[in-house]
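Excerpt of the complex: some chains, original placement.
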Amino acid sequence: MHRLTRDPIDHAALTESVRATDCGAVVLFLGTVREMTDGRRTVALDYEAYPAMAETELAKLEAEARAKWTLGEIAIVHRLGRLELGDISVAVAVASPHRQAAFEAGKFLIDELKVRVPIWKKENWADGTTEWVHPESEMTNECRNDEFPNDH
Amino acid sequence: MKFAVRLFARARDLAEAERVELELPEGARVGDVRAMLGERHPALRPVLPSLLFAIDHEYAGDSEPVPQDATEIACFPPVSGG
């Protein structure tokens, strides 16, 4: 299960949704809005997505995780819109018969989500400025086979 | 062939446009779309090399041709969700 939502993420419900008696291990990851980033104070983040493609990529991540590990339910929710300090931006819950698989799959899903799923955050700094966060993504080199000739 | 390229996040803000209509010659590749966007919107040039492209919700590299039947081309900066 994966979902984009503008509502607060209910981590308890998400965790419950993956529990099962054939899975002795559940791993939940929560990403939350942190106050300080590289010494600067954040007051809020704005999350934007390319929804249709984000859903496609999340479905692929789920399928890839299932191909790598024996898993029960998977639940991934990413929040969009304005998030305040401490709000949960993303939650990943994974159940598995074995804890090693649950940890590895949970880590895989959030690591890959962060480099592949088309969602972006904009920092709203305490000094009143705003700034899109656009890391030098690994995708850049992975997906561009040719060097694009540009003038700078 | 006419295509509308959807822009997201900082790419949209810099271009001040949610979509850009481009006339692509047959056999055009993603790299050509990149170049045309830079010509149409000079404000995109500083970030142009880092922009990512997707055709019908799949990542596409510069060397990939744009299919004549593509229904949606998107262009956006490296992602930062999570």
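Think of it as A and B in the order they're written, each chain with its own count starting at 1.
Simple rule for what comes next: a residue touches a chain if its C-beta (ideal position, glycine included) is under 8 Å from a C-beta of that chain, and two chains touch if they have at least 3 such contacts.
Model, not experiment: these values are computed from the prediction.
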- Write down the full complex's copy numbers per chain kind, following the labels used for the displayed chains. A x2, B x2
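Definition applied: only the chains that are shown with their structure count from here on.
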- Message: With centres defined as the mean C-alpha position, give me the chain A-chain B separation in Å.
- Response: 24
- Message: Touching residues of chain B toward chain A in the complex: what are they?
- Response: 6, 8-10, 13, 29, 31, 34-35, 38, 45-50, 52-54, 57-64, 72, 74, 76-82
- Message: Considering only the defined contacts, which chain A positions touch chain B in the complex?
- Response: 31, 47-50, 52-54, 56-57, 78, 89-90, 110, 113-122, 132-137, 139-140, 143-152
